[in-house]
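Structure below; questions to follow.
Omission of a single protein chain aside, the complex is shown with its protein chains in their original locations.
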Amino acid sequence: MSYPILSTVIFLPIVGALLIFLMSRSNEALIKWTALLLSVLTFFLSVPLFLDFDKTTANMQFTESYQWIPSWGIKYALGVDGISVLFVLLSTLLTILCVTVSWNSIKDRTKEFYAALLLTEGAMIGVFCSLDLFLFYIFWEAMLIPMFLLIGVWGGPNRVYAAIKFFLFTLVGSVLMLVGIIVLYLNTGRSFDILQMMNTTYPFNLQLILFWAFFAAFAVKVPMFPVHTWLPDAHTEAPTAGSVILAGILIKMGAYGFLRFSMPILPEATRAMSPVMMILSVIAIIYGAVICLGQTDLKRLIAYSSVSHMGFVTLGIFALNTQGIQGGILQMINHGIVTGGLFLCVGIIYDRTHTRKIADYGGTATVLPIYAALFMVFTLASIGLPGTNGFIGEFLILLGGFTASKPMGVLASTGIIIGAAYMLWLYQRVFFMEVNPKVQGHPDVNFREILTVVPLVLLVLYVGFYPNTLLSFMDASVQNLINRVSTAGQPQQVAQQIIEVIK
Amino acid sequence: MNIPFPDLTPATPEIIMTIAATVLLILDLLFKEKGVLAFLTISVAAVTLYTLPMSAGETFGGMFISDTYSTYFKLIFLINIILTVLISLKYIKRQQADYGEYYSLMLFSTVGMMLMASARDFIILYLGLELMALSTYVLAGIKRHDIKSNEAAIKYFLLGAFSSALLLYGISLLYGATTTTDFTKIAAQLQQTGSTPLLTLAMILIAVAFSFKIAAVPFHMWAPDVYEGAPTSVTAFMSVGPKAAGFAVIGRVFFSAFQNMQADWTSVLIGIAILTMAVGNILAIAQTNIKRMLAYSSIAHAGYMLLGIIAGTEEGRQAMMTYMMIYAFMNMGAFAIVILLDKGEEISDYEGLSKSRPLVAALMLVFMFSLTGIPPTAGFIGKFNIFMALIRAGYVWLAIVAVIFSAISAYYYLRVVRNMYMKEMTAEAAINPTPTLSLALAISVAMVFVIGIVPSVIPFIKLV
Amino acid sequence: MVPLEWYIALSAVIFIIGVVGFLIRRNIIIMLMSIELMLNSVNISLVAFSHYLQDLRGQVLVFFIITVAAAEAAIGLAILVALFRNKAAIHTDEITEMKG
Amino acid sequence: MDKYTLIPLLPLAAFCINILFGRFLIKDRAHWIAISAVLGSFIIAVMTFGEVAQGKTVNQDVYSWIVSGNFKVTIGFLIDQLTAIMLIVVTSVSLLVHIYSVGYMHGDPGYYRFFSYLSLFTFSMLMLVMGNNLLQLYFGWEAVGLCSYFLIGFWYEKKSASDAGKKAFIVNRFGDFGFGIGVMMIFLFLGSVHYADIFGTVGTLQGQTIQMFGYNVDLITLIALLLFCGAVGKSAQIPLHVWLPDAMEGPTPVSALIHAATMVTAGVFMVARFNPLFSLSPIAMNVVAITGAVTSLFAATIALVQNDIKRIVAYSTVSQLGYMFLACGVGAYGAGVFHLYTHAYFKALLFLGAGSVMHAMAGELDIQKMGGLKKYMPVTYWTFLIASLSIAGVPGLAGFFSKDEILWMAYNGGTVGRIVWAMGTVVAALTAFYSFRIIFLAFHGKFRGTHEQEHHLHESPKSMTIPLMILAIGAIAAGWVGIPELLGSNIGVGNWVAHFFEPVLGHPEVHGTHEEEWMVIGISIAAAFGGIFFAWVFYALKPEIPRTLAATFKGIYTTLWNKYYIDELYDFIIVRPTKWAATNVLMAVTDGGIIEGIVNGVPKAIGNFGERLRKLQSGHLQHYAVSMAIGLFVIMTLVLIASAGK
Partner (left out) sequence: MLPKIFFGYFAVAMTVLSVLIITRRNPVHSVLWMLAMFFHIAAVYLFLNAEFLAAVQLILYAGAILVLFLFVVMMLNLKEELEGDRFAGEWPIGVALGLSLLVLILFVMGSLTQGPAGQHTIEYITSMTHAKAIGTLLYTEYLFPFEVASLVLLIAIVGAIVLAKRRV
């Protein structure tokens, strides 16, 4: 690589944000175009990750490593493997769409908005690339600030509550993880090097404690039942771009954390705890799905559906077998694409009708047919119809889950029934039946909006028919991960007892 | 009988400052424009800063020592006075408290702090403490026509005197049990006698007096009132200087004199620390006046710093020092903003600030998040450092308690941010920027980020 | 020969009386005096110690304490005067402007 | 790319073109693209059939679809006798329906949409039947479901329509739930989802059991039944039949194509495809047979009393599907598929005829309001009559042969076989009855509708009548490829189709005698004519009888009229509770109450505590001093106690 690609991709947006912050707020056009330009540039700079990625190895690639705080053994170390590379690309892509979708809908404090957006992007990519736990934590936390502003400043009527709730929820989780990180650090011979940690074996009881410490942070982010209640509020109140980022990337970090830290670093604890995790996941799946049936708010419904879908993800991950984990990762990407797309669509219609109440809609398909068609694609993907990406992910996850534990697999499968129920019901209420006066007379999607959504539509179908393009990326890494988890020393008595308890 | 003249080099910084202070008193009569004095103060502080490194060594029969530890704290004191002077320049004129004594008192009080940091004998310690305290009392009440300022002064004074009386009683008992007031000798003495209830009592009395200085619960109650009543610049000064001095002596006395009573004082301090964090954070949530809010927040921060002492290791002590330095910058920054705004005493005054004054709002945002301890700001490094030392010393549970409280603290810092960014503007906020104030802000924000991203700039982090 | 303990006990008693005075009186001047009492009790114990330990340092400290006490008194009374100018109040319960 | 790939690809292409450009460019020229595509597929299908008839079978992969660890799935084609026949059925019926729709959908705003959906459906159905692995089957399975969702809800402004579409999809999901688990089981125990591997290794599972709720369940039975769940959903068997009648909300050609000829028979196809698996589990077989029989009887009884012409036909479809399952259940997969194939034609014909009637009656569906249509629309009448005769099983027509084959096989199928045979015969009679009920009520007698309706009556356009006629030929002749040996031997034609299916579907050994076979045939013929006769008596001769009967057996009548209240039951035990739980339990209690209670309660509590603490900060010096003293005292006591302790 001719240039330190990861650093570039991380810091280009951040620098851009500062740049924007220095511009005069009167010159909105300039600000918007700079933001767009930067996000597109970042995307293209990140493309080499995709092209030059060596799929045959599970090692970290595009690595960079410099001494940072030698006294604490902290390095500035970046790198991607098959698990993380896809998220980097997803982030860079979604950010572009966030910029375009906010083009006309953000009128107040445009400068700060785009600055915050780009900052978030940089931090998120940083999270996915960090190979140093300290660096990871910095990005992990730093991202809260712009996100907090995105929700709280440009959000809906109840935005402040949502923003603060989001912030505190995640913060409480993270600080507990911080303690875990330090304990880990002291037990790794004063090093934050993730790769080194992956090769260290820790006493089982320590692993258990650390597992829960990390769980606190990751479960909140995912979000897993029962710490999911920040999500509906945040999703509902956030501006479109915010929701997209949240749904698309931010909540993936939790699951990513499980994959990157909990599993390879604490394999035995992971193994011991996987039953608990699977149960929680299944609860999330069914709970999230059923509760969707009771929603009256468009975004809120999609938010709860995210809870359900992320339940699938965690289920797959903690199935601890190839299909499960690959499905889980794939489903994360899918969920990013699909729910991202759904939120984009909701944003598009919201810009016209300025209402999120489902009851205010109806007959939209008659008024905005193209829009309806686009929305339909995402709906189908979200209910996991074969031919869309959703199917591949969910099926692999269910397969993995079923392999790991039949009851879990069966219960989880009920999720797809309810899933179909609430999504189709939603679609019917919004798009079918007589035209609601509130919808009447709005123009169909314009070119900009189509451009915003179509990439995701294409991805939905492409991944639906050629999932191998993505699966092949993660293959080696996932195999490596599974070996690590399954070959680490047998769980001790404690674990056995716990498993007994669970069963 | 011949009297050997003591070596003065270790005390150069103090001497320079003292001379400067006295000289200022005289110059005060010559200059109508007190700004000159301010610049003199800053330059003197700068010079002293320059002399700090070359002042190593001990003198006066070992009752005065200038080592890395004391030097580091002197650094903080000097930064403190410099920043304070920078932010107070126009402000005290606005407050009609523009006396030349203002600056010399500040210098004197800084000298007192320096003495405390360098003291290795309870007598010096006591005198330095009084020197600092007395001048701070006066500074707190320097808006003599303002009832709030008077009230602050009287409260601070009475309780301060009370606490120093306790300190003295402790010292006297200690003296009675060891025939000396020198830390090292005391330590040696305790080595033989071991700790008796009487000594424990003495230790507690001393600990209480220090806790008062650093505003630790339940000896904190003066802080909010005094912080609110005193002129904001003085509040800024007090919220860093005396606190740092208090920690300096705690770190010194408990690590040298009371070395082998560690079990006792650790248990005492743990209780105090937890209470401090709890009360500080919880009460801060209930505040509407930002100076009071910052007062409680500074109480809470004292709690975190105590954790460093509790760790009882060199690492912990240095973590505390690092935190102190970071705290100095971010706290100063916050107060600078309060001063910058014409009408910035109430938290509600910050509503919609991001609309009218985006830059000011952004700066305040940085300081608030830094106080919360969110990376990549310095506040995070400080907390991280403390927790690391604490956990290293085996107090994981205490660390968990601490992080929970720091999460709670986010709530009230966020309130300010919320008002600035998420509330509608009530009135166009008027600000009165001065070059010096801007300079102070620039320094603080720069340091907040630099330390946050390259913590190695703080000398002690390499030792840890 | 009077045992050292007696002196210490005496000083303790006076010290505590000082404390009590500080805690219960509304009048700021009396509170100041109570502090003086406390300081004096400390002095007594210090002098006693130094006499019994045959070590003059204690008395040196006493010397300094007296000095500081004077300074304290001066400052304190000055503050009181300043306060009294703005608000004819010398009672603690009359100066509760700031609370909460 | 070879021609097999083209078969599904052409309709797909048509779909893409129409859906992308239909709205602005193609508009009402959409049918050209669609029809030509289907025609292409049809021709290729015929050629393929020819090859297969020569005994050539194909099993090839197109590309590798999903590879995850040891889970490898391809998109690929398995073309054998079963597939071939399905190809013919699908493409031919689809082609005719396309043509028919040109007239029927003429002038509809969603014209291009309609044709793109039809193409998409054809594509999906072809993928379904041509797939060489379970997952591709599943793909087609869901895709056709989607198309039916689209097409049922084609007129989505109508609430009833969109409801019906949703219902169809979700009910099917229940079936797919089982089906999906079945697929996973198969992968779990056989390590592959490709037919070849499955059928190659399925024998190894024999006798294996699996622990379930403390019971040992036979593995094969379990898998078979799980797969069958899917079939039950797709082919509208009890208890998942509820969606099919509602599906009639869709345009009639759709009902003909999807809900009569092709999609609903996918279940039968799947069971037939998996005969190697099913055959290993007698229990599963019996379950299939009985489900089929019960369903057919059940549906037939409902059909007796309905007045909506399309609903009657729909219930008759359910009943006929039951017949096919019955056949599979007794091991006569060949007979089942044979019936599937004949049924496709006469049932499509019935629907299209009904459509033609609707067209004439301006959307009127109630046969009580019709009558004497014979003279207005002769073509429709005659074709409809042929179809009815065929379905009734009048000798010589398609329906007769397939139905007879099934009954005869059932008769040979042991005890269970006998039972289902009996039921089947009854159903045959009922079928004849309700089919001719339509004939007599709708086409004979005098018109009972309004005047403008009468004025409006006319024969349908050519584009509609020609497909009718073609299908009529099918309804007559389709069965001639399967004339039973018994009859065929005399006129020198063998049961060709049975031999054709032998390699894939096998052929149950028959030990019944010729006399018994004659008896079976006789009984079924009698049943058919009996049905027709009673229908004539009831609705042509003495029209008052039905009313009196309805009056006397009120209970039964209303039960039948309300379709045994199944819908209401489901609504009551599934739909309502779930929605109720969603709002009143999960949202209100769990989320809103407990979790949010804690989430918001803790900060509130802290806040209140803070407010209380503030009171202590009274501003009184004394209070501050006292607090210091208390602090001092407490610390001292505690520490001294502690030190005294040690």
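Labels A, B, C and D are assigned to the chains in the order they are written; within every chain, residues are numbered from 1.
Methods note: contacts are C-beta pairs under 8 Å (C-beta built on N, C-alpha and C of every residue); 3 or more make two chains touch, one makes a residue touch a chain.
Just so we're clear, the structure is a prediction, and the values are computed from it rather than from any experiment.
Taking the complete complex into account, the chain left out of view touches B, C, D. Note on the undisplayed chain: of the listed residues D:His31, D:Lys563 or D:His623, the one touching it is D:His623.
Where chain D meets the omitted chain, the residues involved are 620, 622-623, 626, 629-630, 632-633, 636-637, 640. Interface residues of chain C with the unshown chain, by the touch rule above, are 1-2, 4-10, 12-21, 23-27, 29-30, 32-34, 36-37, 40, 43-44, 47-48, 50-57, 59-60, 62-64, 66-75, 77-82, 84, 88, 90-93. Think of the hidden chain as still there; on chain B it touches residues 1, 3, 6, 11, 18, 22, 25, 60-61, 63-64, 99, 101, 104-105, 108, 111, 115, 121, 123-124, 127-128, 130-131, 134-135, 137-138, 141-142, 144, 153, 175-180, 189, 193, 196-198, 200-201.
Operating definition for what follows: only the chains that are shown with their structure count from here on.
The chain pair with more C-beta contacts between its two chains, of A-D and B-D, is A-D. Annotation: 97 Å between the Cα-based centres of chain C and chain D.
The multi-chain contact residues of chain B, meaning those touching 2 or more other chains, are 154-155, 158, 162, 224-225, 286, 411. Shown for chain A are the residues in touch with two or more other chains, namely 168.
Interface of chain D with chain A (complex): residues 19, 23, 64-71, 135, 138-139, 141-143, 146, 149, 153, 156-159, 162-163, 166, 169-170, 173-174, 176-177, 180-181, 184-185, 187-188, 578-579, 581-583, 586-587, 590-591, 595-596, 599, 603.
Chain D makes touch with chain C in their complex at residues 614, 617-622, 625-626, 629. Contacts from chain A toward chain B in the complex involve residues 21, 25, 69-72, 109, 111-112, 137-138, 141-142, 144-145, 148-149, 152-153, 159-160, 163-164, 167-168, 171-172, 175-176, 178-179, 182-183, 185-186.
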